[in-house]
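Yeah, one chain of the complex is gone here, protein chain that is, but the others are all in their spots.
In this document, chain identifiers A and B correspond to the written order of the chains, with residue numbering beginning at 1 in each.
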Amino acid sequence: MTAAGTISQASALASDWPGNFWLHLLVFALIILAFVILTVIILIWLERRLLGRIQVRPGPNRAGPFGLLQPIADVVKILTKEDTVPGWGDRLVFWLAPLVAFVPVLLVFAVVPFWNGALLADLNIGILYVLAVSSVASVGIFMTGWASGNKYSLIGAMRDIAQLISYEIPMMLSLAAVVLVAGSLSLNEIVAAQDVPYILLQPMGFTIFFIAALAEANRTPFDLVEADSEIVAGFNIEYSGMKFAILYLMEYSEVVFIAAIATSLFLGGWRGPFLPPFLWFVIKMFAVFFVLIWIRGTLPRLRIDQVMAFAWKFLLPLALINLVVTGAQVVFWPQAPYWSLVPINVTLLAALLLLWARFFRLGGSRVGI
Amino acid sequence: MLGFERYGNGIARGMAVTLRNMFRRTITTQYPEERLNVSRRVRGNILGWSSEKCIGCYTCARSCPHGCIEITTSSRGARGPVAAPCNQACPAHVNAARYIRLIREGKPDEAVAVVREKIPFPSVCAYICAHPCESSCTRGQLDEPIAIRMLKRYAVDNDTGLWKQRSRVAPPSGKKIAIVGSGPAGLSAGYYLSKLGGHSVTVFEALPEPGGMMLVGIPAYRLPRHILAADIKEIEQAGVTIETNVQIDAPESLLEQGYNAVLLAVGAHEAIGIGVPGDDEPGVLGGVDFLRQVNLGRRVELGNRVAVIGGGNTAMDSARTAVRLGAGEVTIVYRRTRAEMPASAEEIEDALAEGIKIVFLAAPSGVTSKEGQLLLECLRMKLGPEDSSGRRRPEPIEGSQYTMPLDNIIAAISQRPVVPASFAVDTDKSNRIQVEKETLTTGKKAIFAAGDAVLGPATVIEAIASGRQAAISIDKYLGGSGDIDETLASAEEIADRASGPSEDWRPGVAAIPLGGRLDGFDGVELGWSRESAVFETERCLRCDITYNVEKYRLNGGLCIYCGLCVEYCPFDALYMSYEYEHGWYRFGQRLLEQEQLLVPDKVKPSGYAHPEIEETLPQQTLLIDRD
Partner (left out) sequence: MALKTEPFVLNIGPLHPSTHGVFRLLATLDGEVVIDIEPIIGYLHRGIEKLAEEREYQKDIPLCDRLDYVAAMSHSMAYVMAVEKLLGISVPERAEYIRVIMVELQRIASHLLAVGSIANEIGTFFTPFMYMFRERERILDLFDMVCGQRLLYNYMRFGGVSHDLPEEFIPALAKFINQMPGYIDEYDQLLAENEILLVRTKGIGVLPPELAINCSVSGPTLRASGVARDIRRCDPYSIYDRFEFDIPTRTAGDCYDRYRQRIEEMRQSLRIIRQAVEQLPQGKVNSQVPIRVRPPQGDVFVHVEAPRGELGFYLVSDGSEKPYRFHIRAPSLINLTPLREMIIGWKLADAIVIFGSIDIIMGEIDR
């Protein structure tokens, strides 16, 4: 009852809510900016506190109640730092790179529905837009690596490009399966179509998406870009001050972005009983955050060749199989009831994962010199 | 290569661990609370200095690996002198610290006067004293104790007889005292009773010459006879009559002869046997018996191979005497190790230098005689736990017997007094005369006892102290004041000292060369020159004087909190404590409440490593407060 009720209630909003085109644009641009920055601030605080708890220490607890003002203190500290540009670097690219990296991540939120219809632009190619724009961020990262004129940052940037190209493919394929099920590219419509969260209908798709998204956002165990034990801080090693703050913001915005996309596509987005839809959206996002932080607190880092092998040998075949199976389900059994599809897909996930894990080898060994 | 054939099981287990830990109490909150209950630091972050206790000996400055302690002293407002450890350790309470200072000022005659204030045998003690003062010397904790005996020897060798100027002689009292035995105890008592009590003293000696154990127990190469004779001559000049070759059988008979009091100072002249089967075989000698025969000039036939049983000074003397008598192969058998040997270290060194072998961790288990030679059966020992004396107890190793073929065995284990039954005084099971501790009175009226006869085998300085005690007691018994102290040295002014004691070690002691030693009984040890003696006195910490410390500064930038200065301070003037938690609590009450990091009712300092320090806290200077 509740899902249908919420939808009907939310549908009352006009598609160009809340007003005319320009006002809508302005208001939503501000909302998105505020939302992203606020979420990032909370995310940074949450990550530090949760990592603290995982590591049996309290985490930052001095600035403000429960250390809530810690991100503010961090920002103040970062902004008062001297803004340096390495003399041997490419000055123009060095200045431009943080913006090139940050703006696309912010742009992605234009199509994320916080409520039914509550989004900047309900593009009918929403998912394509998301994938296309988010990839641009990697150009920015490569620019940072190149412009710094530092070998560590260059290695980090190269790793990022390699990683991005590899993981785009399984990610796209897994999203294609979602599109097949939902029958639309618009995120709002995909959410609206989720009477059952797609994590149940598309467990395989979610798994692949989630892993690929970890790699896209450079989160553990794929945080090779800034692997601090190997290449110190990777791409942002030469950055300081405001530019570093923007890069930092970019990194966490990417996390917010994958959490938002995962919520919209697989967790039912803003749909949920009792609570207002927006709150549901935020709650689900924070659930994803929690898992991300938990993974960061536990797992070691893979090596670059292992990361690549994992994408091409493990995720890509599974994503293809998933697409084929989903396509078959949609074509041959379009009216299938959820109660029959869910167990079938979950079983399929388990069987495929176990099978693949059995025969999959990462490869990579000592190179003869 | 590897893959995920365990289906991510390991990752899942890891995730479970981190999830579980998320709900644990965080370590940083439980840490200070638990710590408060358990931790008791020895070294903390606060280093303090007590001006009350510091005497300005510079030990801290010298012990600092980084040289970060700066100290300046002067004699202005210096306090003291108080009894230094050497003074306290001496049974006769000779003020060693003071005469060391006098030697440094170039006044050896004044130094002898200081010694003379307490003992009538300065020369004898200068040659053979067992120097308990050196064992308790504060400098000994740091490196080597001050060579107090050698300094005394330097003073005695350079004496001008200054002490006689201030010497006082009491008016005759008309009382007669008989002393049995002319050893250190008897002669000391006689000297003081005669000189300061004014009594008429007669000393009876059974042997042909006076001196007791100093004469017959100590070989001439350690104590040349003319030195002993000179000291005894001084005593005779003080009015003591010595009658040699007189054997006293009953003290009562002396009282009947008109003596008002009798002092029994017969010494401990009977050697205790090995206590194993066959220890009465011919060729087995007692240590002191052997030494007595040799020292009285009687001929003792020794074979080539001699074993000495025991680890004390008598054993060393016997062995070294045997070498001088021509024994080619002398072995000392001792059941513990060198660290536990009661003989003084220089004696052991000399014995080893003279070619004597020492067999450690062996104990005799039997003696047999075969074809004119002795066979000493020995058992190997190992050290067990510590006994009441603090030395580790030797325990036999089963089945480790071995035999040594020998010509003579000298049992230098211990001695005991010979108290004839005709004395009719109470004795204990090691034949010591039972006396009342304070007054040295035996059970009988007017009969006193002192020296080894009371103490068992002891040192010369202990016997002298015992003689002094007897003199006081007898003087009081005869109606005198019991005051036998005299002031022979002039009053002292404390000299300035800016640089502290020297960091050097003891200068070496010259001895006659090894080749010339073993033929006769000439004194082995040669005295010190003025330079050596002054050099040695520079090492004295002067524990008895509290100098005025004008400046005490610690360079906190260099200090590494190693705590060596605190550990090495002989006077506990430095302390390290910690107020770390203390500080945190003060800080915490204001700032850490929100997370309840610290529970307020547990606020308490954690205590100091040395609790007694706490009482003296207000007078102390805080040198560093880290954090």
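One rule holds for everything that comes next: contacts are C-beta pairs under 8 Å (C-beta built on N, C-alpha and C of every residue); 3 or more make two chains touch, one makes a residue touch a chain.
The model shown is predicted, which means the values in this text are computed figures rather than measured ones.
Participant: Indicate each shown chain that the hidden chain touches within the full complex.
Facilitator: In the entire complex, chains touched by the missing one are A, B.
Participant: Which one touches the absent chain: A:Ala97, A:Ala137 or A:Leu299?
Facilitator: Within the whole complex, the residue contacting the unshown chain is A:Leu299.
Participant: So which of A:Arg62, A:Lys77, A:Lys151 or A:Arg358 would be touching the chain we can't see?
Facilitator: A:Lys151
Participant: Of the listed residues B:Ala339, B:Ala421 or B:Ala491, which contacts the missing chain in the full complex?
Facilitator: Checking each option in B:Ala339, B:Ala421 or B:Ala491, the one touching the absent chain turns out to be B:Ala339.
Participant: Contact with the hidden chain only, please: which chain A residues?
Facilitator: The missing chain touches chain A at positions 51, 54-57, 151-152, 155, 220-221, 223-224, 227-232, 296-306, 362, 364-369.
Participant: Extract the touching residues of chain B with respect to the undisplayed chain.
Facilitator: These residues of chain B touch the chain that is not shown: 1-4, 6, 8-11, 13-14, 16-18, 21, 27, 31, 35, 38-44, 63, 65, 140-144, 337, 339, 385-386, 390, 505, 560-564, 567-568, 576, 578, 609.
FYI, only the chains that are shown with their structure count from here on.
Participant: Which of the residues in chain A end up touching chain B in this complex?
Facilitator: 50, 52-58, 61-62, 65-66, 294-295, 297-299, 353-354, 357-358, 360-365
Participant: What residues of chain B sit close enough to touch chain A in their complex?
Facilitator: Where chain B meets chain A, its residues are 1-5, 7-8, 11, 14-15, 17-19, 21-29, 591, 594-595.
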